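Note that one protein chain of the assembly has been removed; the remaining protein chains are unaltered in position.
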Amino acid sequence: MEPIIQWRTRLEETALAPVRRTSRRYWALVAALVAVVGWGLYAYSLQLRDGLIVTGMRDRISWGLYIATFVFFIGISHAGTLISAILRVSQARWRTPVTRIAEFITVVALICGASFVIIDLGRPDRVLNVFIYGRWQSPIIWDVLAITTYLTGSIVYLFVPMIPDLALFRDRLTGSTSRWRGWLYRTLAIGWIGNAAQRRSLAAAIGILMILIIPIAVSVHTVVSWIFAMTLRVPWDSALFGAFFVAGAIFSGIAILIIVMAILRRAYRLHEYVTEKHFVYLGYLLAAFAAIMIYANISELLIHGYKLEEGAEFHLRQLFLNDFAPLFWFYLIGGLVGPIVLMLLRATRNIGGVIAAAVLVTLAMWIERYVIVVTGLRVPLMPYQPADYSPTWVEWSIFAGGLALFALLITLFTKVFPIIAVWEVAEDQEATVAAPHPAGPAVPESRAPIGG
Amino acid sequence: MDRLNGDPPDGRARDVLPDGALTVEPSTGRRGTAIGRRRVLHMLGLGALAVSPIPVVPELMRIAQSGRAAEPARGTRPPALTQDGRIRQWTMIIDLRSCDGCQGVGGPPRCTAACIQGHLAPEPMEWIQVFEEELPGGGSRFVPTPCMQCQNPPCNNVCPVGATFSTPEGTVLIDQDRCIGCRICMAACPYDRRFFNWGEAPVPPQARLADYSAEHQVPARKGTVMKCDFCPDMARAGTLPYCVQACPNRAIYYGDLEEDIATNGRAVVSASRFLAENNAFRWKEELGTEPRVYYLPGHGEAVGRDAFTPGRAATEWPWTEIVEGAETWSR
Partner (left out) sequence: MYQTIRRVAGPALAILAAGAMTVMLAVPAIASHLVVRTSFPSAATVGEGVSLAVNLGTPDGAPLVGATVTYYLHMSFAGVEGEGVIGRAVTDDVGIGAIHYLPRAAGLHEVRIEYRAPGAATVEEVLGTFDVAGGEQLVRSAGGPDIPGINPGLLMAVLGGVWLILLSVAFRLVGIARASGRADPPAGAGPR
């Protein structure tokens, strides 16, 4: 058993490594992402010039890819909430290496999600009207309030547990890094030296935040769902929408977390801290939420399918049999049944299997958001033929730009901020070594480092 | 090095050594940290102050802008009044016994055509649209459908900026100077009666000469929503709307529920009696939107239409010239 000091030093070096050295591959990736974001910006400039006519949306299907992507991004922002907050509240030890990345994802996803709403506006030059003339009775205003509160709360919740690690950066990187970075760490570490008073304050702050952020996050995706459920469209007129969307959000959040975790683990050699156990646990969570989603879908669809009222019949036909059948069946089988199967089979209950499940779920959840938006609007309201919608290259470009922005921001974050919650991981390790937690996870800690 | 627990670091002296003596690391510059702390306190204090009034910011901005809280209706003139000063409550009664989709006179429906001409409505907007609905027993009927002017309007309820609003006369209007183009009102309307200006509206150049008001939405603004407005400016002046005037069978009645009166341009009726005695109904009554547009059931039999004669001519937008940079779109 190696001395704790050596383990600790290796942990800190791992955390500091991304900031100390930057490889050429990193810059190549950044350049590629910037290029995609730039292409998206170009497409958006066309939309600003010509209006929304450059999209595929029209009067009958007046929301499309942008709103679907907005809902998707707000959904994946719940990664941070689940991992950081819920698992912290329930004192699940295994969460410690993944909390930081989950919190990154939350902040970046909220920023990207909010951008997509503004991109969807017909008059983005009047976006301030939302603040000057905002009507409290409107679901969009609830949305604005909830998302700004959640974004603020998430930034704080990202920042506060990062303070000790920022102090670590401040102390260990002085002189070996650029001036602005030194200033940044000094400022953000707000004079952390680790004394008792500070530790008390930090624990209190984290304690408040971890409990506060959960209802905020639940409210965010609930009000996002109410943008649809407060209208009279037959497929959206459901009491279940709030809970359904929150479950779907956490579901897609776990999937994105798995994917980002896998990429960062490979890129920054986090194999010792983010182990197969973490992936398998996240995979179990994924499967559990898949089961919840299956239940929600059955509740929703069976009730309408049994009675087959006029609008409901059209809707169910377009989902299961006609235009949207391929997408919807992929969502059901690949996205909901898939993760459960992959986690049940011993052969796929490993990192590879979990990542495959996560990719399926991410694709399936975006498709599900898209299907909800478009099929909801497609059910004819009056005696006319149902319209069709297909996104144009402008919409796809902006979508790609948004995804690239998400990836770019996370990539840039990893070069500035500590990607692992060093003090939490160390605390967890030391506690495990000192006194194995009687009520902790049954899987014993592996002492020998994996992969060196 | 576990700064959290105050363990002595390996190799470098910080604030506390095991024997308790304090040292100062020149390179960390504790003076530098002290200055940073003050700045940080300053920033945090300002941050907290900046953040706390967020719930009342909208009201403050509104008051700063206009000196008073926002009123719901903008850009409209005083409401139309009866002789003794009561506010008129506009309504429309459409007698489906007399509507044959203009099959009898040939050509596209005249109500839609007149509305398009009068408002220079861009293609493909049909603010009053004649739907052909299949009857349960077979055959079809034509249903001219203007904006329902609901008294519990889903569009009003969801608009984030109050760009769509109800006037005292019960008419639902849109202020295209405030609309941000979010289109939640279009998702909310259950009658498919709201239209969006996806691009520069393909209207004839003379549209640019009009003075825009919420009661006469000419010219259309790109990126905003528009719809039938019950021609409130004309009604206030005592003229019937374009669609009412244009109908060759006089199937559309325009009236005032306050005075309980309606006319189709030729006959005057007591609105309540006309509705009750002819078994009037409203579209999608079960949704609780409380429309102000009533229908008298029929299929054009009063003007000689056979219920099994389908089809009507397609609506046209007869502009010879449209503004530059505009193109039409489909619905």
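Chains here go by letter, A and B, matching the order in which they are written, and residues are numbered from 1 within each.
To be clear about the criterion, contacts are C-beta pairs under 8 Å (C-beta built on N, C-alpha and C of every residue); 3 or more make two chains touch, one makes a residue touch a chain.
Keep in mind the model is a prediction, meaning the values are calculated, not measured.
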Exercise. Among the chains included here, which ones are touched by the excluded chain in the whole complex?
Worked result: A, B
Exercise. Pick from B:113, B:161, B:179 or B:262: which residue touches the chain that isn't shown?
Worked result: B:262
Exercise. Who touches the missing chain here, A:163, A:336 or A:420?
Worked result: A:163
Exercise. Of the listed residues B:203, B:220, B:235 or B:275, which contacts the missing chain in the full complex?
Worked result: B:235
Problem set entry | Where the missing chain touches subunit B, by residue | 5-6, 15-16, 18-22, 33-34, 37, 40-41, 44-45, 47-48, 51-52, 54-56, 72, 82-87, 89, 151-153, 156-157, 165-170, 235, 238-240, 254-263, 265-270, 273-274, 290
Problem set entry | Chain not shown, touching residues in subunit A | 136-137, 142, 145, 149, 152-153, 156, 160, 163, 190-193, 195-198, 201-202, 204-205, 208-209, 212, 216
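The rule we apply is simple: only the chains that are shown with their structure count from here on.
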For this session: Averaging only over C-alpha atoms, locate the centres of subunit A and subunit B and give their separation in whole Å.
Result: 34
Exercise. In the complex formed with subunit A, which residues of subunit B make contact?
Worked result: 1-6, 10, 14-15, 27-28, 32-34, 36-37, 39-40, 44, 51, 54, 57-58, 61-62, 65, 70, 124, 129, 131-134, 143, 145, 154, 157-163, 178-184, 186-192, 194-200, 221-225, 287, 289, 327, 329-331
Exercise. What residues of subunit A sit close enough to touch subunit B in their complex?
Worked result: 5, 8-9, 12, 50-55, 57-60, 62-63, 117, 120-124, 126-127, 129-135, 137-141, 144, 148, 152, 164, 167-168, 171, 174-175, 186-187, 190-196, 199, 227-228, 230-233, 376-377, 380-384, 387, 423, 426-427
